[in-house]
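After this line comes subunit A, so read on.
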Amino acid sequence: MSQSLGLAGLGEPGLIAVFVSAILFAIGVIGVMIRRNAIIVFMCIELMLNAANIALVAFSRMHGVEGQIFVFFVMAVAAAEAAVGLAIIIAIFRHYEVVDLDRFRLLKW
Partner candidate 1 sequence: MMYDFLFQFFAATAILAGVIMVTRKNPVSAVIFLVVVFFATSGMFLMLDAHYIAAINLILYGGAIMVLFLFVIMLLNLGHTDSEDLRGPFGGLIGGAVAIGFLGLLARLLVGDAPAAASVVPAGEALRAATAEQGIIGVVARPLFGEYFMVLQVTGVLLLAAIVGTILLAQRKHA
Partner candidate 2 sequence: MAIYDSHWILTLLILIPVFGGMACLVLPEARAKHVALVTTTVLFVLSLPLFWTFDQSEAGFQNVVSIPWIDAWGISYSVGIDGISILMVLLTTFIMPLAVAGSFSYITKRERAFYAMLLFLTTGMIGVFVALDLFLFYVFWEIMLIPMYFLIGVWGGERRIYSAVKFFLYTAAGSLLMLVAIVALAYLNHTATGTWSFAYDEFLALEIAGRTQLWLFTGFALAFAIKVPMFPFHTWLPDAHVEAPTAGSVVLAGVLLKMGIYGFLRFALPLLPQAATHPTVLSVMLMLGLIGILYGAWVAAVQPDAKKLVAYTSVAHLGFIVIGVFGLTTQGIEGGILQMVNHGVSTGALFLLIGMLYERRHTREIADFGGIAKVMPVFAFALVVVGLSSIGLPGTNGFVGEFLILVGTFQTHPWIAAIAATGVIFAACYMLPMVQRMLFNSLDRDENRQLLDLNRRERLILVPFLVLIVLMGVWPGPFLNRTRASVDALLVRMQTAGTVGAEVVRQRQEPPPVAFRSNAEGE
């Protein structure tokens, strides 16, 4: 299975970039799981998005510019997400005076 991915086309920096991407993503995941503060969790999500961007850019070295186009859209969505997300956090904070995720059970009726 792994062979068929053909990572060799990335070149050495590209390969490193994919590794970095994976490690950053894992760090982001750890962050999401071990933090309670909604804002930091949010930041970790940004980190994960960024990790994904690294991988996409690395792949664009092999497959052409489409990777970068993709990153462009990811950033646009991330920006929108950041705006809405932060607004939600503000709204929640107004209501609960706290941004501790464990204190909310808003997903359960």
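Selection criteria: all candidates are chains of the complex that A comes from, given by their letters.
What we mean here is this: a residue touches a chain if its C-beta (ideal position, glycine included) is under 8 Å from a C-beta of that chain, and two chains touch if they have at least 3 such contacts; residues count from 1.
Please read all numbers here as calculations on a predicted model, not as lab measurements.
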Candidate from this complex that touches subunit A, chosen among 1 or 2: 1
Candidate 1-touching residues of subunit A, taken from the complex the two chains share: 2-3, 5-17, 19-20, 22-37, 39-40, 42-44, 46-47, 50, 53-54, 57-58, 60-62, 64-69, 71-73, 75-84, 86-91, 93-94, 99-100
